[in-house]
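Right, I'll just put the structure down here and ask away after.
A single protein chain has been removed from this complex, and every other one stays in its place.
So, chain A:
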């Protein structure tokens, strides 16, 4: 072990009531020279006000094109134990449910071959193991993928399908209108090849929420956002509504007045919902979940194009399929996804996300490519400008 360096700036972040990541780094550093040098290098970053990591670097596991991210220090002479400090992404189980056995066995492997530091979880959803050396990566993978119980596979990185993720789902939530856990697991397995072998123009993310509350932020954080919804009437238990009011719940102020389409009324005894005007925002159900439930005709809305700002600015997903039934084996969805990816793969430029390609080539071309009819649910409003295209077959040719 090298001698522990002083970290006066980071020590300031051990103070205060919120759990401290510096404390975690120090715990790891007590047993890991690389965690110790990470601490030292981070202290240097706090002095210099900049990161001390070099740009990228290719490392990997046999048979995979992604899942491991190379990371090299730009001050290795000062911190030799983080000269290499690579990240391994492990594909989390659907909904981030774990047994302690599953977590402990990963910890044991990471204690042997890594820094002992992790993120539970990374932004895309993976279990992130932070910091190991090139020669240990294959061993780590071989061990985690050969656990007798709960073996782990790598997650995605690079220009591939990123690890799909989903909300708590029907395992722990009454709002889940699709089986997000099963769908996430099924799609991940179905598209393993896309996930592990980067072959696309850029990354593509799938996130699945069981209802329009969208707890996994799919609309902002995924190219393909799948959100559970329903088509029939909200189910009302009038007795339970009266119970809420009897207990002093402000139904007028907190529910009726806040309904975005004003489709609800309360006459002091009965709650009435004009379902034809309901946009299924979930507010009333969220507030009165003992009395109100979504209808029984359940499926999902699929939105496409969501992403962070790079390159053409941040985008939220656009409604592309207002309603699709989602039952195993999810054939309709899988066929749709294959069509989307094929069009994108064929037409996308390097590092062009699906949403950006749709903007560049026009939604009409995208809709044709994936065999969807345009419908008003796809837009906020029709176009206001008179510049628009016609297909050759729609005009008289000379």
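The criterion applied here is as follows: contacts are C-beta pairs under 8 Å (C-beta built on N, C-alpha and C of every residue); 3 or more make two chains touch, one makes a residue touch a chain; residues count from 1.
In this text, contacts and distances are computed from a predicted model.
Here one chain is missing from view; checked against "Sulfite reductase, dissimilatory-type subunit beta", "Sulfate ABC transporter permease subunit CysW", "Peptide/nickel transport system ATP-binding protein" or "Probable glycine dehydrogenase (decarboxylating) subunit 1", UniProt names that protein "Sulfite reductase, dissimilatory-type subunit beta". Only one residue from A:150, A:242, A:339 or A:368 touches the chain missing from this view: A:150. Looking at A:40, A:95 or A:348, the residue that reaches the missing chain in the full complex is A:95. Among A:68, A:176, A:357 or A:370, the one in contact with the hidden chain is A:176.
Remark: the residues of chain A touching the chain excluded from display are 9-10, 12-13, 15-22, 24-25, 27-28, 35, 38, 42, 45-46, 48-56, 61-64, 71, 85, 87, 91-104, 107, 110-111, 116-121, 123-125, 130-131, 138, 141-143, 145-146, 149-153, 163, 165, 167-168, 170-174, 176, 179, 181-182, 184-185, 188-189, 192-193, 196, 212-217, 219-221, 227, 250, 253-254, 258, 260, 280-283, 286, 289-290, 307-314, 316, 349-351.
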